[in-house]
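Everything on this sheet refers to the single structure shown next.
The complex is shown incomplete by one protein chain, all other protein chains being positioned as in the whole.
Up next, chain A:
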């Protein structure tokens, strides 16, 4: 097996990794209209990670969003609590908005999380899908792309080099700077967050960075094109796509039947999208989510196993990451989903994707 893939903590011989991510949204339950406190929500997320760890799930990540109806703005702090509360699961951001952060501070935080967790930390760096945080944190949205590229490069440089010499446009220069502490294995996996568009995937390929691709719904075949474009872009810059891991992330909900899964999840997605995005999720689109060729993983455990295997065949990806908790889903439902993942879905997808 190639070394670079292993450097990113991926061992394809073990089969596809299964992860869970949360945006840290803090929305009312649309059925009861009640919203738990931010304190409860943060503890819920920590408990959610603990359950995922106990179920043998590979990966858990928490996002950074600075708008209303979110609770994990300080996602690195939440992740450090998760690092302390868990044993084996890999922990990451999803994503860290590197554009509006100082890469030095981000690296210090995540290297520390890596030490607390004894080598389990990763960073997924993104550029924000919403732009309110540019005002909040004192950046100009017109520098959107330049900020991301410069800071993403610096973050990776800090990861690779113990003594950093660097100068750029958006941060004071670094002269023989030692960014400490160093993570347990010398470096940590740094992924590039992509929102599902080809243009963004191509840029991740040019950078030769592992890609964390989030998607809503639609045919899986459409995202195959995006992943192919990423690999082709990487190849064009001299990187070997076989050494670059790909993760996909999207809506997931398992229940006894696909009808039950749709029924359980729809109000949360629809109301959650309305509040955070200004438009609901059309029922017609959501109903298509149970189709075996739709990229949303909604259905019975057996249907989801088949979907993930189909996607794996199409994408050749190394990690799938499920978003289950969006829109005030009650905790007992999250528990039930983790139970189904741990007992039925995870063993099956590992069995069929592990290389013997």
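In this section, a contact is a pair of C-beta atoms (placed from the backbone, for glycine too) under 8 Å apart; a residue touches a chain by one contact, two chains touch by 3 or more; residues count from 1.
Here, contacts and distances are computed from a predicted model.
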item	value
Name per UniProt, for the chain absent here [options: "L-lactate dehydrogenase complex protein LldG", "Leucyl aminopeptidase family protein", "FMN reductase" or "Transketolase"]	"FMN reductase"
Among A:287, A:314 or A:348, the residue in touch with the chain that has been omitted	A:287
Residue among A:119, A:132, A:173 or A:347 that touches the chain left out of view	A:132
Residue touching the undisplayed chain, where the options are A:88, A:197, A:236 or A:259	A:259
Touch criterion as defined above, residue of A:46, A:81, A:141 or A:216 at the omitted chain	A:141
Missing-chain contacts mapped onto chain A	130-132, 141, 259, 262-263, 266, 277-279, 282-284, 286-287
